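One chain of protein is taken out of this complex; the other chains stay put.
Letters A and B mark the chains in the order given here, with residues in each chain numbered from 1 onward.
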Amino acid sequence: SASQPSSQVEPGADRKPSAYETLEVTSEDGITKIMFNRPTKKNAITTQMYHEIMLALKAAGKDDSSVTVLTGNGDYYSSGNDLTNFTDLPPGGPEEKAKNSAILLRDFIDCFIDFPKPLIAVVNGPAVGISVTTLGLCDAVYATDRATFHTPFSHLGQSPEGCSSYTFPKIMGPSKATEMLIFGKKLTAREACAQGLVTEVFPDSTFQKEVWTRLKAYAKLPPNAMRISKEIMRSREKEKLRAINVEECNVLQERWLSDECMNAVMNFLSRKAKL
Amino acid sequence: SASQPSSQVEPGADRKPSAYETLEVTSEDGITKIMFNRPTKKNAITTQMYHEIMLALKAAGKDDSSVTVLTGNGDYYSSGNDLTNFTDLPPGGPEEKAKNSAILLRDFIDCFIDFPKPLIAVVNGPAVGISVTTLGLCDAVYATDRATFHTPFSHLGQSPEGCSSYTFPKIMGPSKATEMLIFGKKLTAREACAQGLVTEVFPDSTFQKEVWTRLKAYAKLPPNAMRISKEIMRSREKEKLRAINVEECNVLQERWLSDECMNAVMNFLSRKAKL
Partner (left out) sequence: SASQPSSQVEPGADRKPSAYETLEVTSEDGITKIMFNRPTKKNAITTQMYHEIMLALKAAGKDDSSVTVLTGNGDYYSSGNDLTNFTDLPPGGPEEKAKNSAILLRDFIDCFIDFPKPLIAVVNGPAVGISVTTLGLCDAVYATDRATFHTPFSHLGQSPEGCSSYTFPKIMGPSKATEMLIFGKKLTAREACAQGLVTEVFPDSTFQKEVWTRLKAYAKLPPNAMRISKEIMRSREKEKLRAINVEECNVLQERWLSDECMNAVMNFLSRKAKL
């Protein structure tokens, strides 16, 4: 039942850290930590990594931890969608690629919408794109003062995902949400905190120590009370969030095939190749 | 009609202050003031006090004042639900107690949802639990800088009430609401103001003077315009708030019978008894 976290071992729950190639997943002190682990690539999210994060979230939702943490290894939290994903075309060409990508994105975001216990982002450095928009679906967001928050969708000819077209205006009001989502303004950690996207900012020098001390204390609270409190807050919006996710993915599927997007991605990749 | 505040004397409207045992209610300068009056108990709310607040709110809604104020006598605004309420078991035992408490809570919160004129909280000191969550249903909240805001629901094995599972994420975004409602973080007055729960904070030394000067000015504004402006803002959400109230009370009714809650309350009361 909803009030009793299952203690049975689910498929995936007993995976060793080494079971993931792009993540490091550990569980300790009532906390399951899912760490993005492509530090040399700024933790950019490849297709494989999307699948591994989904697997890890599903396992964490069912294990006996009280809270789940997302964080990044290295200097970045995550630079977002790995744009080389765009270059790996299936037999059906760009149309099939766009369709597959929309399905993957939808399923990925649904894992955040449906996550059944407190999900906390420990933002250890800059965050870009989908690693920013998904923060609006997390229950708490702690950030180092070195973190930045950047969603350059228009620059790439794209449009908001991760339910951010709904959560961001709700969190920060439309006039601040527009500047991020439509005009691509990059926020500092303090700005993101003032606007409610981030729960609290810590000096980088003490960030890990302060945050983990706090998280360990939270993880000792009665777990059923926490699950049920989250459920009562989230369940009311779940249907709406799922519909918005579908809508955003449909719009993006078209966007990915537009000239604006294709040109922008091409420019990005060719600039990168020249470096 | 909605646009004409009734001037007829309603039952309860002519109660003398002495008609209440746990409150002091006065009416002056267009302002009805409902003051929690158990200062030696930090204005903890007993079953009797819940009933008296409901009576006082119903009377104030119908009297000829323009605005209504909630405040506390002494150092505290209110320490919230008096946990000794849990010890007074009816013949039907804990199940009947939980059922009765859920009905009382639902009716109490409905009085806030339905209140027909500006309802202003003058938070003269620390606020805990239900005295915090009901602020989300008030129209303005003025606080001394000595006030704190604390909702330790998880610590007590409980879950949010007073529609806070809806109003708090709406007011401050989910990431700040979670820290209060799920992790039980205590906010200072300045933090609560930055997050929109509090309208304005005043130095404790000038708090009463500044706030009451302002309230007296507000109370001189055209009363029908104020009622109708509140109505247009509230009416749209009333059905939703009532449904959320019912849902929260149902969840709490189960929570109160859980081991997590019973153990937490027992620990609290036995610690208190040892002091």
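Here is the rule we use: contacts are C-beta pairs under 8 Å (C-beta built on N, C-alpha and C of every residue); 3 or more make two chains touch, one makes a residue touch a chain.
Being a predicted model, the structure only gives us computed values, none of them experimental.
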item	value
Candidate in contact with the missing chain, chosen from A:Gln158, A:Thr199 or A:Gln253	A:Gln158
Touching the absent chain when the full complex is considered, from B:Met226, B:Cys249 or B:Ala264	B:Met226
Options A:Val69, A:Leu119 or A:Ala177, residue touching the unrepresented chain	A:Ala177
Chain not shown: contacting residue from B:Leu83, B:Leu104 or B:Ile171	B:Ile171
Residue numbers in subunit A that touch the chain omitted from display	153-160, 165-166, 169-170, 172-179, 181-184, 194-195, 244, 247-248, 251, 254-255, 258, 260-261, 264
For subunit B, residues in touch with the removed chain	3, 118, 135-136, 138-141, 167, 170-172, 194, 196-200, 218, 221-222, 224-226, 228-230, 232-233, 236
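The working rule: only the chains that are shown with their structure count from here on.
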item	value
Size of the rotation, in steps of 5 degrees, that lays the CA trace of subunit A over subunit B	120
Whole-Å gap separating subunit A and subunit B, where each centre is the average of the chain's CA atoms	36
